[in-house]
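== chain A ==
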Amino acid sequence: MSDTEAPAVRLDGITKRFGDVTANDAVDFSLEKGSVHALVGENGAGKTTLMSVLYGLYDPDAGDIFVDGERREFDSPRDAIDAGVGMIHQHFQLVDTMTVVQNVVLGHEPSVNGLVDESSARSDIEDICSTYGFDVDRFLDTRVEQLGVGVQQRVEIVKSLYRGADVLVLDEPTAVLTPQEVESLFEVMDELTDRGRSLIFITHKLDEALEAADEITVLRDGRAVGTVAAAETSREELARMMVGRDVLFDYPERETTPGDVTLSVDGLRVRDDRDLEQVGGVDLAVREGEILGVAGVEGNGQAELVEALTGLREVDAGTVTFEGEDITETSRRRRIESGITYVPEDRQEEGLVQDYDLVRNALLGNQTIEPFVDGWFVDWGTVRDHAEDIVAEYDVQPPNADAEAASLSGGNQQKFVVGRELEHEPSLLVASHPTRGVDIGSIEFIHERLLEMRDAGTAVLFVSSKLDEIRKLSDRVAVMYEGEFVDVVDPDDVDEQELGLLMAGRTVEASGETVESAADPATESVTESPTDESAGSATDGVSNRE
Partner candidate 1 sequence: MSSDAPGARAALDRAADRMLRATVVERFAIAVAATLLALLLGSVVVAASGYDAVEFVSSLVYGAFGTTSNLAFTLRQSTMLILAGVAVAVAFRAGVFNIGVQGQFVVGGFATAVTVLFLAPHLPGGAVGGVLLMGLGTLAAIAAGGAYAALPGMMKAYADANEVITTIMLNFIASGVVFFVVDRYLRPAGASAPNTETFPEYVALPSVVFDSASFSVVGLGAALATVLVVYVVMARTRFGYDLVTSGYQEPAAAYSGVDPERNVVATMTFSGMVAGLAGAVFTIMILGYYSDPSTFPRFGFDAIAVSLLAANNPLGVVPAGLLFGGLDAGGQYIGFTLDVPPELVDGVVGLVVLFVAVPELFRMAARRTGLGGRGSSESPVRRAESDGGDGR
Partner candidate 2 sequence: TGGQEGGTTTGTTTDGGGGSGEPTNIAIISSPAGFGDGAFNDLALQGLQNAAEEFNINIQQVEETDQSQYGTVQSRLAESQNPDYDLIVLVGYNHTQALETNAAQYSDQRWMLINDYVDQPNVAGYTWANHEMSFQAGVLAGTMTTRKLSHAGNSLTPDNATVGFVGGVDGALINAFERAYRAGAKWVNDSVDVRVGYIGNYTDTQTANNIASSQYDAGADIVYHAAAAAGQGVFQAASDANRFAIGVDSDQSKTLPDYQDVIMGSAVKFINEGTREVAAAVAQNNWKSVNGQNILGLEEDAVKVVLGQAVGPKLPDVVNQNLSKSKQAIVNGDVTVPCTASGCQN
């Protein structure tokens, strides 16, 4: 990295507002050629917005963009692409129904006589794959929807390279990957920088930033708090920069006395909307006063499992027994009535009706439960009182039951949903990613409530892909991979690396080689030892041990 060379990208005083929200506030940022620059920050800090400005998706309200030292104005992604900037989005920008080749060339199709020249596209893609050692060329004629996330991500990278990108923006590329897939992504990133490409790497996970990046910039509330060299900083420093205060959590010691089996599942098989089997024979049992954590990389059947348990999805085979009764064929409504509550993964679509105020949302799921209804009629007075209770008790902001759900921030929406579901005093609580997209303060709150529920004797089935959370809350952890439980372990007996291996479908014994390859110094610092005595560590890998 020579000092004389202009940075690959320089952002100067970028400001972007959405109505009253200032997503980026005079942000400066600079990416050196051939390096990896990480961008970290909490949910809503403005990372994606900043990169969208660089990619020509948003027009900044103020500020300048320089690529290779030249000032550029991007009216559309096309301009950015032409200037050699490529972006791999948080949500993949792939057309499910089209093939890999078609996706890669989309918008840049080589044409002969008006027809797309697929064979020249194909050979170009094969060249790229052999240069960087991608396996994407095996799937050229496969429709994207049939590929796993890891492959889809590599298709995205190939797509950017095909378009001639020198600068690649990767927006939270690791969120959906197993630790092992993350490792191979880092190898790809190394390969790319070795060949002169420059990368911007967005992540929440400080350990990843420390491992993969040369430089790290922290965003908070739309402002760039600072830029540090990865080699000269620590997780504590980064965490402080991110959150603006020291982060410390304390959890009470795990001391549970599980009672009778509340829920048991036997040989459960479930298909998804596309009629593919997603749950392929799962057995499990959850007892009173116990939290069973289900860990796994998203898309391994957790969603279908949860839907089958809560009555939202038909079961292919197997039985579900609740409090001694076979409920395999029981309707969702009957299950609600018998005391199963559910905090859904998608609060926006499922947990709340966005156009309803909180009063009407308080009835959601309670339509047949007294005292909210009397025969066929709804007692709106009682429902309103209930809504106001939830708002007060769970500190929902704004504290107004007449506010529309859509006007609440994600975290507050989640608090309301959690409140509504916990107020039932259920016998079984199924909670799916209950802290996703929620800020640290609210995460803490929700965790406490879940533990209280358990202590009060409720059986809890808790699904998450955040390992620290899983380890902290669960009394037992079931690891799900490709629709099956690979193993059920005691969270105190495994470390995150081992959990990661299980999530990749490998049993601990059979994976020595992978553990070895991950054993470089950077990774080691990520790994928390199983004997970690400090009762808690913070979210996103922030730990108080060093």
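The working rule: a residue touches a chain if its C-beta (ideal position, glycine included) is under 8 Å from a C-beta of that chain, and two chains touch if they have at least 3 such contacts; residues count from 1.
The candidate set was assembled so that all candidates are chains of the complex that A comes from, given by their letters.
Model, not experiment: these values are computed from the prediction.
Touch between chain A and the candidates 1 or 2 in this complex is found for 1 only. Residue ranges on chain A touching candidate 1, taken from their complex, read 18-20, 311-312, 331-333, 336, 342, 344, 346, 349-356, 360, 363-368, 373, 376-378, 380, 398, 400, 402-404, 406-408.
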